[in-house]
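This is the structure I want to talk about, given as structure tokens.
For this depiction, one protein chain was excluded, whereas all remaining protein chains were kept in their positions.
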Amino acid sequence: MFEQHLAALPIILPLIAAPIVLILGRSTFAWAFATLVSAAACYFSWQLLWVAFDSNVISYAVGGWPPPWGIELRVDTTNAFVLLAVTALSTLVLLYAKDSIENEVAPSKHALFYTAHLLCLAGLSGILLTGDAFNLFVFLEVSSLATYTLVSLASDRRCLVAAFRYLMMGTIGATFILIGVGMLYMKTGTLNMLDLASRIDLYDSSRTINSGLAFIMVGVSIKLALFPLHMWLPPAYTHAPSAVSAFLAGTATKVAVYVMIRFIFTVFGVNHVFEEMGMDLILMALAIVAIFKCSYMATVQSNVKTVLAYSSVAQIGYMILGLSLVSAAGLMSGLIHIFNHALMKGALFMAVGAVFYRVGSVDISAFRGLGKQMPLTMAAFTIAGLSIIGVPLTVGFVSKWYLVTAALEQSHWAIAALVLAGSLLAVIYIGRVLEAAYLQSASPDSEPVREAPWLMLLPMWLLVLANLYFGIDTSLTTDAASSAAEWLFQTTESAAQGSAQ
Amino acid sequence: MSFILDYYNYWVVVFLMMTGFYIVISANNLVKRIVGLNIFQTSVFMLYISMGKVNGGTAPILVEGVDVYSNPLPHVLILTAIVVGVATTAVGLSLIVRIKRAYGTVEEHEFETQGDVI
Partner (left out) sequence: MTLLIDLVLLAMLALTALRIIFLKDLFAVVMLFGIYSFLSALIFVNLDAVDVAFTEAAVGAGISTVLMLGTLALTGRNERECERSSLLPLLVVCVTGAVLIYGTLDMPPFGHADNPVHEHVAPRYIQDSPQEVGLPNMVTSVLASYRGFDTLGETVVVFSALIGVLALLGVRREDNSLTPESGLKSHLVLHVVAKLIIPMIILFALYVQFHGDFGPGGGFQAGVIAAAAFILYALVFGLPSAFSVVSPKFLQVMASLGVLLYASVGLYSMAKGGQFLDYNKLAANPIDGQHYGIIIIELGVGITVFAVMLSIFYAFSSQVARLNIR
């Protein structure tokens, strides 16, 4: 019975579990139940990835109505791969959240936290799996509303302003997407993505379609925090509870990157977006500015969570740079980086959250001497930090390797050099924290600090080991990403040929 | 003339959308921003409903002897979007209430000067 509904389960499970968690109410029950559900969703998305490998596409008609009349869930390796990263990170973050949330969130709100987390997971899974442009908007709003709630749960008053700005920007972005989808619908009469793709080709040069494309791209860019529309992200990730930052940094914006890939490659087609509209140059320029401006911003912050937040914007730059190369290799490097970045940023934010749990501050000065006092946490931070920099044997190296190879494949020497130069900035911002932790000693009057509790260390170290494992044995990630990228290019080219005939 | 008749609706709706959008990004008071957001969204809804209209058609509820109906699909989409809009408004307003309690003001420039906002 499960095989038949594999495509729907990662959405339905957390969606049904969320109200149950609210009814359960008690903190420990809610936590255990939410973690179990998230683990089940992770298991099913793992299965889904293997089915997608075998059969390329799974189509699931919700309500039994065939597309385009009903809503279709459409799974291929691309979304199954991203979904696996999202559900896996969600499960680990939930494990981690128990101690972290008890420390950072008022007890009466614990059940609300787990409910909102599951709603966010359901929304993200829905965005990933749906094959319907309007359904995507609905799930985007489910996940966004849950996200605003999660950010505002922290006890620091600054999280409120951060959440409000996030809400304004996010809603403007979603409304832009709504306008764009409306324009596509107006010209084609359909909302199903595949059906849209085949019918958009009939109106390639239409001004309505082009303007719809512009609105969707700007709307999605706000959601994925593409420079210069990223201003909402650093405050939100800085002031959110640590578990929330760890989850969002690895998933929310990355799902938006997926949405951009889906719209460019499946709905509009590469030829239209890149060759006729020239969007690849715009994206490439913005991506490069994002990498340098935000990496530089990361080097001058004193709050380590802000450092990581700016680093996230810079990492999004790498993903967009990959896809702006307009080649299967470039797209593949972007997809791999979505998965790998979830591993690195998840581990980094978890380590910083563990420091907050023990020290009560995430200022860079609070890290002094922690190398000795919290050896396991700081070792995790170090390895994940090396991964962000791109040191060999970590996943960060794999991402950078494929990105540089993809750039060199097209003889973009300058871009390859810029990617490497960006890594140098990462050396500085990660190095500043490591310097404080290992080379400076704690001020003598500060109280001694113990290692973080094991329930925080366990998921953190699972992520760190994943960083190393997928840095050495890259078969799963490269297979999934390359088959996804080839499939996307294949479909977009066959669609172009279909319209030419 | 027929050109204007064919498009006047869209143009007015675009004007309304942009008025709402302007309030969202220019207003200083957070409540006013939420009002602007609602105006922006409501105007987008009008764009959708305009495209579903068929001249001489009637509301899409089956009636004996009528065979021209307006398109029900945009109506369904906008029903959903209205609900999403009110949900966002409720969360946004609760945030404003909390901001007022934490900072004592809901004017953008006043809590910006309180120093602890990045």
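Every chain is named by a letter (A and B) in the order it is written, and numbering of its residues begins at 1.
By our rule, contacts are C-beta pairs under 8 Å (C-beta built on N, C-alpha and C of every residue); 3 or more make two chains touch, one makes a residue touch a chain.
From a predicted model like this one, the values you see are computed outputs, not experimental measurements.
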Notebook entry, point to check: Which displayed chains make contact with the chain that has been left out?
Noted result: A, B
Note to self: Out of A:F44, A:Y96, A:F215 or A:W461, which residue would touch the omitted chain in the full complex?
What the structure shows: A:F215
Margin query: One chain is left out of this view; which of A:V138, A:A314, A:A328 or A:V419 touches it in the full complex?
Written below: A:V138
Notebook entry, point to check: Residues of subunit B in contact with the chain that isn't shown?
Noted result: 5-12, 14-23, 25-32, 34-36, 38-39, 42-43, 45-46, 49-63, 68-80, 82-91, 93-98, 100, 106-110
Checklist line | Touching residues (missing chain, whole complex) on subunit A | finding: 1, 5, 8, 12, 15-16, 18-20, 22-23, 60-65, 68-71, 108-109, 112-113, 115-116, 119, 122-123, 126, 134-135, 138-139, 141-142, 145-146, 148-149, 152-153, 179, 183, 185-191, 195, 199, 206-212, 214-215
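Criterion: only the chains that are shown with their structure count from here on.
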Notebook entry, point to check: Which whole number of Å gives the spacing of the CA centres of subunit A and subunit B?
Noted result: 28
Margin query: Going by the contact rule set out above, which residues of subunit A touch subunit B in the complex?
Written below: 134, 137-138, 141, 145, 148-149, 152, 157-158, 160-161, 163-164, 167-168, 171-172, 175, 178-179, 182, 185-186, 191, 234-235, 238, 306
Item checked: subunit A partner contacts - residues on subunit B that touch it in the complex -> 17, 21, 24, 30, 33, 37, 40-41, 44, 47-48, 51, 73-74, 77, 80-81, 84, 87-88, 91-92, 95-96, 98-99, 102-103, 111, 116-118
